[in-house]
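The complex appears here without one of its protein chains, the remainder shown in place.
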Amino acid sequence: MSADVKAGHAIGVAMKRKEDPRFVQGKGHYVDDFSFPGMLFMALVRSPYPHATIKSIDISAAMKVPGVKAVITGKDLEAAGLGWLPTFHGLDKQMVLAIGKVLFQYQEVAAVFAESREAAADGAEQVQVDYDPLPVVADPFASKTDTVLLRPDREQKTNHIYHWEVGDRDRTDQTLAKSAKRVKQRIWFQRCHPAPLEPCGCVAFFDTMGRLQFYVTSQAPHVYRTALSLVTGIPEDRIHVISPDIGGGFGNKVPVYPGYVCAVVGALKLGHPVKWIETRTENLTSTGFARDYHMDVELGATADGKLTAVKVATTADHGAFDCAADPTKYPAGMFGICTGSYDVPVAHAEVDAYFTNKAPGGIAYRCSFRVTEASYAIERTMDVLADELGIDAVELRRKNFVKKEQFPYASALGFTYDSGDYEKTLQKALDTIGYQALLKEQQEKRARGELMGIGFSTFTEVVGAGPSKHFDILGIKMFDSAEIRIHPTGAGIVRAGTKSQGQGHETTWAQIVAEELGLDPQQIMVEEGDTDTAPYGLGTYASRSTPVAGAAIAMAARRIREKARKIAAHLLEVGEADVEWVDYRFQVKGVPAKTVTMKEVAFAAYTNMAQNEPGLEATFYYDPPNMTFPNGTYVAVVDVDRETGEVKVRRFLAVDDCGTIINPMIVEGQVHGGLTEGFAIAFMQEIQYDADGNNLNTNFTDYLVPTAQEAPHWETAQTVTPSPHHPIGAKGVGESPNVGSPAAFVNAVVDALSPLGVRHLEMPVTREKVWRAIREAEAGKGKAART
Amino acid sequence: MKVTITVNGTPYTRDVEPRTLLAYFLREHCGLTGTHVGCDTSSCGCCVAVLDGQTAVKTCTMFAVQADGHEILTVEGLAAGGALHPIQQAFSDQHGLHCGYCTPGMMLTTVALLKHTPAPTEAQIREGLAGNLCRCTGYNNIVKAVQQAADVLRQPAAATK
Amino acid sequence: MIPAAFDYIRAHSPDEAFSHLQQHGGDARVLAGGQSLIPAMRFRLARPAVLVDINGLADLGRLELGRTALAIGAIARDSAIERAPWIGETRWSLLHDVSRVVADPVVRQMGTVVGSLCHNDPSGDWTAVALAARAAVVVRGRQGTRTVPIDDFLVDSFTTAVGEGEMALAVHFPVPGDRTAGSYQKVERKVGDFATAAAAVQVTLDGKGAIKEAGIALSAAGPCAVRVTEAEQALVGQKPTADVIRAAADAASKRSEPQADLRGSVEYKKNLAGVLVARGLRQALARLGVQA
Partner (left out) sequence: MNLKYNGQEKVPAPMDAVWAFVRDPDKVGRCLPDVVEVTVHDPQHFDAVVQVAVGPVRGKFKLKFEMTANEATHHVDMKVSGGGFGSAVDLTATADLADGGAGTTLLNWSGEAIARGPVAAVGGRVLDGQAKKLIEQTFATVSQRVRQA
């Protein structure tokens, strides 16, 4: 499926990945692969209680364990002024190690430093913590009452963190009241976790110059450098963050975690390198979870199904600290995309967030900030509306699509959609999957009492944060950057502020440069993740790499081309105005025989540059003028087993429109992966807490990751509507399948059960939920279960 | 305890605690960091190596002392004479990897799978790889990679592999 | 995660293993496949002072198919069953089925049948199969070896007839008669999970097409795997009809006493027990060419 690629014509080619030879030989360098002489291992002591006063911590037995060098607690850190970490959007702060009390189960209480992994684990086991349990608030609706104040450390004496809203509440309410049809659905997007296979971790040491060398699994190394400087007071020039190969991130490796601060403190205090690698349990119980939005979605429509208004009111569970990784001004991220692909005259969305005794987080798990929740809300509720109206869910969507000619489209909640052709994408999906034949099959099966469902999701995402006038993290605007150097032989290096976690940047970035400069992508090296060499960037998450850094790379390459044009003019012995860029080379206008290649120009840039400044390099900081709006139509076909509730996803087709495609092989791979994560969320995954605040899904035996056996076979197709404002028209794709697919899966299951009167099922759609819905429906309770 | 384990043809004699997991023996005592650790529950398969040429094992669920006197094949031992092993080549050709973290385990499970099932169907591949998790690829392309590798390995020229 | 420290002994003969176990009693555990024990040790829930490794005892790794019984040695792997040359024969279809759904395909290459029986997890697969197939376990004790019928072997969750200082050497599965087929039906959330519910079924038909012998057992249906005697009684002597199958399924559902957990409620699991027994019976009969 992959192809080799020659100089030029690099975009749109399924070039084999340049990173693969390293990975398939086990020569990747992940953070746990780094070891340094004298290195100590750190283990964290964590609380079994979700809410408790710490009466005492006794480290004496731990210090007697052979090999244990030190134990630090929250008190030690507080005394050093390092007790708290700022959170990314600045609304809250987070304890590094528990101070006075613990607020969630598995919270970090003490850090043990020892000469080996074994000794660190033995030492952690010997730290005696005396707890006095406090009442537990395990759900956000209980939190609302403020009966138990969870965070007396804050000025605001309430569990309410923030209220955020967008749109016109009054007009939305009035329109809904007047609408011929109106549906309301409570939808919970359950708490889930990105669970990359490589857990989080770091190695910290101070080199002979007293400079912090910090190897860490970070999707945003520059932000880490700044954050570490702000937290520790170490000048930013004395911090070197290296984010090596990353074994999957999906948003989990965006926040700065307490363990990192502890490792740095240990390295400083003990004068040894310190390594901390999470266990899987630690990863699932304490690092950034995602979602946990309880959404009341209301749609108004005319009698024939034209949407009149959309209203969403959300109660968000943020856990013990507000560590949601959202841009400063957008505590609920891009939730305003909840009007989806539809032309909605008026809308209102609001989010109220609360503290609970659960792990902190609220990161963007393989999605632009809160886009998955918003997309699921509208796409699920569209099916509820179709059911209410008694019309086909596809027809309802088609009727309400933003039309091709309406772009750029100003949505009721403030976004300007850049481009799209939703009708075309939908039609391609219907044709490819054979919708009419499936409907016929479904009819026949229903007549026999069999349960078959077809589910659609025609979603629109908003990615590529973001324009500096709106978006910042810790005050730093969300631009991204690239630096390109072309060497005398026409080879080169690109450095970007992003960080690949498997997305294949080493390949796609080289393809962009090759396309723009007519060079061989095999000789364009890509380097990311080293804050000493890469220009400042905000990192890779929220599908921002291609929309922002990809644009920066194209723009930097164009700067190089402009400089190269001057040298080409010198080589071609004409004026600069007479040189044009045709078919990946410079040519004297109108004289196709007189050309020079970029490779020749590169050599001249160092050997024969005439009056031009030597060298051939450029840096570009790209501040995007707008977000990009990838979209797609997804179709799931399922069969449901009445007796066991088992759902078999028989077919799944994803038709994506991500604008210009740089590497179709990688785009397809991203779609496959995202669909599998969406499948897992729809059917298997949830971080559950019981009423006592105990986390019930603490490792891979209960937090379920699908294997090749469960994962369906994926079918993909594309339409291409380039983004008009992106230099190469690309929109980004990594997250679309995770954003768009959950609704398609659930809609398919509900469609299968719709003859029984079932209108909604909460994710994860487990066998038992399906079985129960069937049983209750058959017992005549089906109608009652509606609403 | 002193153990001697032959890894990729090279004997490694080391003094280890009995509780040292084979995965950490490979990573930290032999410096072979291609074997990864991704969970605590024998679920993910990132640590799979091949024992005595036949058996795919999760090296996080085996003690190094158990492997004393045995042969272990890890990802570092797959390529020979500067050429990628057909399984490695296939994973790259078919885009059967993204982040690369599960890849070594996935490939070593494939080594044992193809030893016992040289011409697997898609269903057999999916069944055979179900002890290894991948979060990135969605498995479509891993299945294709195993099919390609099986085809290549069944050619007479590759039979010595 | 790192286990607590322990002493490791590699046994070079069954006698040596036995004498170490006698010496250390409850402080020692046998290390066979280790696929349940080592994860428990990594969480430090299990922290035996001594491990006696029997993996070097090649004689205990054999599958011996005799005239009357299949003997599976203490370190014979699950995968050895999966790949046995006779595993495709209809009479062995119960073993065929289970050997492909225990844990996951990599764990099966180390995990052992006897180890699984000795672990006696309430949701184990081999325990239910051993009941349905009426297996027996050979246990080495101070008074020599004894053969314990599986019904007596499985005492309680994680507790078997293997006493402190003793070890299991093999499990014997009777060679099924002609016109025997079985089926193992398991509902699991994903590969590698413990069963939400599982049913092991084995039936033998007589010359006239009536059920001569039946073995029906459930896993994840109580403190340990359970034989559904009422279902067996409902089947034996009957022609296999839909009604007979329903009676057996109902008996299984009734007999099932599962625990509610993340896999499902008691009600759902009891339902599954019946559904899976019915499916297992239909599949086993279909394997004998009988539609019911």
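In this document, chain identifiers A, B and C correspond to the written order of the chains, with residue numbering beginning at 1 in each.
By definition in this document, contacts are C-beta pairs under 8 Å (C-beta built on N, C-alpha and C of every residue); 3 or more make two chains touch, one makes a residue touch a chain.
Just so we're clear, the structure is a prediction, and the values are computed from it rather than from any experiment.
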Contact set of the excluded chain (shown chains only): A, C
Full-complex contact with the absent chain, from A:T172, A:T281, A:S457 or A:T498: A:T281
Residue of A:F34, A:Y49, A:F113 or A:F206 touching the missing chain in the full complex: A:Y49
Chain C, residues in touch with the chain not shown (by the definition above): 26, 29, 36-37, 40-41, 43-48, 119-123, 157-159, 194, 223, 259, 261
Missing-partner contacts on chain A, residue numbers: 48-50, 105, 125, 131, 133, 281, 690-692, 694-696, 698-699, 701-702
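The definition used in the following text is that only the chains that are shown with their structure count from here on.
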Selected interface, A-C versus B-C, where C-beta contact pairs are more numerous: B-C
Inter-centroid spacing, chain C versus chain B (mean Cα positions, whole Å): 29
Euclidean distance of C-alpha centroids - chain A vs chain C, Å: 43
Sites on chain B at which at least two other chains make contact: 17, 19, 40-41, 43, 127, 129-132
Shared-contact residues (touching 2 or more other chains) in chain C: 1-2, 4-5, 104, 191-192
Parts of chain A lying in touch with chain C, wherever the complex brings them together: 117-118, 121-122, 125, 279, 281, 643-646, 684, 688, 696-697, 701-702, 704-707, 709-710, 766-768, 771-772
Sites on chain C touched by chain A in the complex: 1-2, 4-5, 44, 104, 187, 189-194, 196, 262, 264-265, 268, 271-272, 275
Partner chain C, residues of chain B touching it in the complex: 1, 17-19, 21, 40-43, 45, 48, 55-58, 60-63, 65-66, 68, 109, 112-113, 116, 127-132
